[in-house]
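Missing here: one protein chain of the complex. Every other protein chain is in place.
This part shows subunit A:
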Amino acid sequence: MHRGKDMKFVGDSRINAEKTSQIPKDYSEYPGRTEAFWPNFLLKEWLVGAVFLVGFLILTLAHPSPLEGMADPTDAAYIPLPDWYFLFLYELLKYKYASGDFILFGILVLPGLAFGALLLAPFLDNGPGRRPHQRPVAVGMMLLALVSIVWLTYTSASHVNWQERAEANKPIPESSVVVDKEHEGFAAFEANCMTCHGAELEGSAAAPTLVGIEYSAEEIATIAKEGTGAMPAGIFTGTDEELDQLVDFIITVNESAK
């Protein structure tokens, strides 16, 4: 480092006014075939990163991120499950000597020992040898921990029917159906159809939804009078004018839901 009275600075700053040439260091004296990090090696790293990113994006596109229905704290039947990397801890707490009276063993002692040993590994395994066969205890403990974690995760995950779980907990989109109660056909709907088809045309155990149907106006009128499938004939009991208004109402609601 340059020191002394003859130093020149830029203005009143601490920046040295004399430019020193910036030549990358020469590594030719280092043992082995070394390579400069900038820019040679960085370009290779860049390539590895690009390949990794492509794989990652394929994963993202092939498997959209899951979202279940909105949290319902009153849903007592829901079986909780953590993210996969906590499954081994979750499974551990199912064992007799890691739950109930022994819960502290399961939540504190065992994970505390494992993670504590991991944190302090350099001090527990403090011999000079670096090769795995020179430190059998440390390597053995790590292999044991790995096998246990893989086994616990596998056991926990194999008890879950993932597909069924995803099916049962699909999100229910908010209804975008607009029911205009001022509509002239609403009265006819209320009197003739609502009991079975629901106040928002959402359907019920007795009848399907009327939203998203692909019938023409004439077909709707015919079905209202003559029935279809499980719907008997003669349910609609009104004038022809009311029937027209009813059909118009059902079509209007369908348009709003699109």
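Everything that follows uses one rule, which is that contacts are C-beta pairs under 8 Å (C-beta built on N, C-alpha and C of every residue); 3 or more make two chains touch, one makes a residue touch a chain; residues count from 1.
Throughout what follows, contacts and distances are computed from a predicted model.
A.B. asks: According to its UniProt record, what is the protein name of the omitted chain, chosen from "ATP synthase subunit a", "Na(+)/H(+) antiporter subunit C", "Menaquinol:cytochrome c reductase cytochrome b subunit" or "Branched-chain amino acid ABC transporter permease"?
C.D. replies: "Menaquinol:cytochrome c reductase cytochrome b subunit"
A.B. asks: Contacts of subunit A with the missing chain: which residues?
C.D. replies: 10, 13, 15-16, 22, 24-25, 27, 30, 32-39, 41, 44-45, 48-49, 52-53, 56-57, 59-61, 63-73, 75, 78-86, 90, 93, 103-104, 107-108, 115, 118-123, 125-126, 128-132, 134-135, 138-139, 142, 146, 169, 171, 173-174
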